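Note that this complex is displayed minus one protein chain, with the remaining chains in position.
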Amino acid sequence: MNENSWMPLFILLSSLVPGLIIFTLSEKQRALRTTLNMAGATIKLLLIGVLIWGVLNGNVYETRIPLLPDMYLELHADALSVLFAGLSTVLWFLTTIYAIGYLEGSSNRSRFFGFFSLCVTATIGISMAGNMITFLMFYELLTLTTYPLVVHRGTSQALRAGNIYLAFTVSGGALLLLAVAWLRTIAGPLHFTETGLLSVYGQDYRIELITIFAMMIIGLGVKAALVPLHAWLPKAMVAPAPVSALLHAVAVVKAGAFGIVRVVYDVYGVNFALELGVLYPLALMAALTIIYGSLQALVQNDLKRLLAYSTVSQVSYIALGTAIAGPVATIGGLVHLVHQGLMKITLFFCAGNFAETLGIHKVSEMNGLGRRMPWTMAAFSLGALGMIGVPPLAGFISKWYLGSGAMVNGQLWVVVVLVLSTVLNAAYFLPVLYRAWFLPQEGPWPEEHSQLHGSRLETHWMLLIPPLVTAALTLGVGLFANSSISPLGWVRLITFREYGL
Amino acid sequence: MSLILTVPWMAWSILLPLGGAVATFLSRRYASRLTLLFGMATAVCVGALGWQLALKGPQRHHIGGWQVPVGIDLYADGLAVLMLAVTALVGLLISFYATAYFPKAGQEETGDQNVASSVYFWPLWLFLWGALNALFLSADLFNIYVTLELLGLSAVALSGLSGKAEALSAAMRYLFVSMIGSLSYLLGVALLYNMYGVLDLGLLASEVRPGPTSQAALALITVGLALKTALFPFHFWLPPAHANAPAPVSALLSALVVKASFYLLLRLWLGVFPTVINTTAVDLLGFLGALAIIWGSIQAFRQRRLKLLVAYSTVAQLGYLFLVFPLVLRGGDFTAWGGSAYLAVSHAFAKASIFLASGIIMHVAGHDRIDELAGIGQRLPVTMFALALAGVSLLGLPPSGGFIAKWMLLNAALITGQWWLVAVIILGGLLAAGYVFRMLAHSFTPATWISFEQPVARRMEWSAFALAAVAIALGLVAEPPLTLLQSSTSFAGPGLREMIP
Partner (left out) sequence: MSNAHLYMLGGVCLFTLGTYALLTKTQLLRKILAANVMGSGVFLVLIAGAYRSPSGLPDPVPHAMVLTGIVVAISMTALALVLLGRMVPGSRKGDKE
């Protein structure tokens, strides 16, 4: 083992170890808990930086731990892993700051931050899994570690949401487990391979491979919230805002989408998947989800539920880009993994600020909010406009590539879906922005938190900084999309490798 | 060095607990400390035996120097040593827990109802330990009968220890079941002896021929052992017996005692009688195992009392073990029987932990009615954590010993193309999720006006936690125990007779 083979393990441990220590702390040890959290997040950020540099220079980072005589826990950092790991790490860092501010003074914080760190560990494990079995293990671990966060408040509503969450994710996990085990008996250890590894089995196992693909997509589709497997996501919004922000905008749904990307590109191989004819149904499912999610978002009054349905819709761009199967569309899908994450977390942070500062939970209560909380509302607006796809924001880049990719492949119906979805995005986001900026305030705010009076800021600084940073990033990744270290540049690198170009 | 290799550690690992039983009976004042002392000494013997095994391969010991067929042999291979080691580790942790659970001999005047139990717990438990070790090491049909009876005697006495009416009637029922089981086994042995004139397992394996007598004898032996292992539909005695015993006893019964008779079934079916068994018989056992999984899980979910839920979960988990027979017969090989043995091991740790944790909850709350335990998670975080970790292993989710075991079984079912077993394994996991999360329902509910003020010794909580941690660790370091299993025994296919005593 050289230092490169330790690297993925260290990255995992940088959130696992603080998480485990935090569990043992008492509620009162606030300073120590905060230090551990921030230290873990900072170390992980630094390690990921080193990793990105290394992967750019062609270094191989791989950790292998034997589990069974013929089974390895394999952590492997390729360009695709780095994309997801980098996103999760940056957003974990920001969300940790946000969560510390948000949960100030509430109970069970040690438990919360402990599980929060474990979730991040599972997400990073998913991103760096080097084979399907390792992926599966972290995928299940993510289910287990997010459940306590969903039910964190312990109310009967939270417990019910938790049960629904479990029913969906455990069943999905079981299906994925079966599919992976079955595929392993056909194709061996399932080491992720750029351009895929199953095409040699196409002759003998055609039916089996199609069935397994369907099972895997359903298993992963639960977390990626593909319709009709999405019902848990809006319910899970009972969780505290940082959880909704990181886990339901980024970690959990992205884990599902990322899994779909892995299965299509690195297990089946995109060309082989096309040949099997399994991508077209996936594209249809994704398109259906995009439209359905937007339509649902249109009728929501609860802000977090609106955002949840918007997530349902937007995450499927990733699956759509994957399923259209052409290099350009792939770029659009993969880059949306990052872009959607940045935009959606901004929106959730802002929604949390509204709720925490003024008690605003509903869209109808947002009149005049732009004057009361201009900074937060500005960040919110950037996120929302990005979601709609206004240039030069992040969402525009994704949609542009998706649309061009569909055109290249001659799938005009996808363009129709994109246009329709953009119209719907505008239809549910613009009224919110209009209310906040242009309508006058109606009566007092629902529940204004007095301890924030006297501060020059509109809300606690720990709640304000993270959305401003992510909003700036939303703008930045759009403006500087052509730079080689932007998400788009990185995704191009991945795409060239996946297609063997 | 040479000393370690020549000492008959096998004999000592039986004699020490029996000696300890006498000692603790005579010196009640120091009973708990003596138990720990003798327990640790036994564990050292088992460790030394393991070393012997690693250096010299499977070990054989002629009791009193008499050779077979007149003498009686002890035989230690990987499977036996693994069971001894599990017994030692689980046993020591339960003993440690029990030192705080049972009041000290000096405090008898307090009038606590546990006092009577405490006096007899220690000698009976060491007696049980000796019987278990003897059973795992016996290579002689009749000697096995004796160890079965010793085991039954001590287990029944322990289960009736509390002296409460339900416990006594459960113990009585357990006693009758145990008697029928042993006598049925003995009748089988008598038939075999009349036919072949040998009792040594190795000699019998080389002489046994298919035929009505052999089949009848095997049927009698199997029914006897299946009764003792509580295979569906012979499970009726288990829930009341396990649920009404004091917590350390429940843990011992569910973790270790039921495994002993299963261990014999595994040895006899796969090691001694492979030429006698046929597909109908193995399918019947597999089918009953499948029914046990489904029935046990459903019943577990329906229980209102925590300990009954846990006891029914034992019924379900034991069902998994019986899937080994159809799996091995159709070529499942080590993946099948290794997985089954590993499940027995990880279930031992997980279930012991759960019963100990339930004992703590009962102690603190004064009852174990699940619906009335709101807020218990706030009061007993460590216990709840133990319960959750052990629950993960029961669910068969990674990372846990239960995952590795079920993964192996699932693979064996897929390799041998037995789809109904695949379905049962997956379904069993989903049903387990139902009862495990019911068990954990109150981990997150906020504390209510009902206060759980009863103080609880820290070592009780940490013993339960340590057992759960081992169940998890078995999922991360599976290779050493599996190598131990694999290297020294081979149940695989037709060649397996050579490897058996």
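Should a chain be cited, it is by its letter among A and B, assigned in written order, with residues numbered from 1 in that chain.
The definition used in the following text is that a contact is a pair of C-beta atoms (placed from the backbone, for glycine too) under 8 Å apart; a residue touches a chain by one contact, two chains touch by 3 or more.
Just so you know, these numbers come straight off a predicted model, no measurement behind them.
Q: Could you list, sorted by label, every displayed chain in contact with the chain left out?
A: Over the full assembly, the chain not pictured touches B.
Q: From the list B:L16, B:I144, B:L199 or B:V456, pick the residue that touches the absent chain.
A: B:L199
Q: Return the single residue from B:L183, B:A219, B:I294 or B:A457 that touches the missing chain.
A: Final answer for the missing-chain contact: B:L183.
Q: Decide which residue listed in B:L153, B:L291, B:L440 or B:L476 touches the omitted chain of the complex.
A: B:L153
Q: If you put the missing chain back, which residues of chain B would it touch?
A: Here the touching residues of chain B are 142, 145-146, 149, 152-153, 156-157, 160, 163, 165, 168-169, 171-172, 175-176, 179-180, 182-184, 186-187, 190-191, 193-194, 197, 199.
One rule holds for everything that comes next: only the chains that are shown with their structure count from here on.
Q: Quick one: chain A and chain B, Cα centre-to-centre, how many Å?
A: Spacing between the chain centres: roughly 43 Å.
Q: Quick check: in the complex, which residue numbers of chain A touch chain B?
A: Chain A residues touching chain B: 23, 65-69, 108, 111, 136-137, 140-141, 143-144, 148, 151-152, 154-155, 158-159, 162-163, 166, 170-171, 173-175, 177-178, 181-182, 184-185.
Q: Inside the complex, what are the residues of chain B that reach chain A?
A: 378, 381, 385, 392, 397-399, 403-404, 407-408, 410-411, 414-415, 422, 426, 429-430, 433, 437, 441, 443-446, 475-476, 478-479, 482-483, 486
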